[in-house]
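Shown here: the complex without one of its protein chains, the others still in place.
Moving on, here comes chain A:
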Amino acid sequence: MSDEILFYGLRQDGRRPSDLRHSSINVGVIHSADGSACFSQGNTKVMAFIQGPKQNRFEKEKGKISCFLTSARFSTTGERKKVIRGDKKSSEFEEFLKGMMESVILFENIPHSDIDIYISVLQDDGSVESAAINAVTLALIDAGVPMKDFLISCSCGYYNSTAILDVTYTEGLSYSVISEFRIAVMGASGLVAYVNYEQFGSSKLSLEVTKELMALAIEGCRQVHFLIREFCMKTYSY
């Protein structure tokens, strides 16, 4: 299937290799949560809710972050999803996200407080993890949690010696060397916070390809950062 990913320079959905999908941003979607955001990128749609900062029970100096990732049963592009929470992949991601957020949130400004992050995937068309990170950043902003920087994420893939940005579900399915290469960067400073990729079999990622993918993904993150920053300027300025 891998040869169909690029058809005379265009991808299955008509994008060029380094095009992002259209994304839309919505904040304050749920009023009962302290902060909420909905981030969609093409057909991928992720919602994030924040509860907190709230006082922690044991009055520890440093607060605690908890993450919960749930997918809707109807979220998948293919058949109904069987496991909606707690599978290996999402548990791993929850841990990663917790670590990343701990490094971004300024806990010294909000001592003795906990933050709960709830993520629900409404529709999964590839790059869910990246969309989730972006949604969480927006929800934290909406909740008014003090943060060092925006945490922006983007994914890319590598097919038949071409790097492509923002992989969809079908592109991720096709058999190739690298299906989803995800990175998260600090929006303003450009520091890389997280790199993760999936591979098939025991194939290895060579150094040149890694460099190419990193460069493309960072460029993608810059575009997403621009979008999110513009949105925040518009929404939160008085």
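The rule is simple: contacts are C-beta pairs under 8 Å (C-beta built on N, C-alpha and C of every residue); 3 or more make two chains touch, one makes a residue touch a chain; residues count from 1.
Definition applied: contacts and distances are computed from a predicted model.
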_Please identify the absent chain by the protein name in its UniProt record; candidates are "Ras-related protein Rab-30", "RNB domain-containing protein", "DNA-directed RNA polymerase subunit" or "Ribosomal RNA-processing protein 7 homolog A"._
"RNB domain-containing protein"
*Per the definition of touch given earlier, which of A:21, A:182 or A:225 contacts the omitted chain?*
A:21
*Pick out which of A:32, A:161 or A:237 touches the chain that's been left out of the picture.*
A:161
*Missing-chain contacts mapped onto chain A*: 3, 7-8, 10, 12-15, 19, 21-22, 42-43, 77-80, 123, 125, 161, 168, 170, 175, 177, 201-204, 206, 209
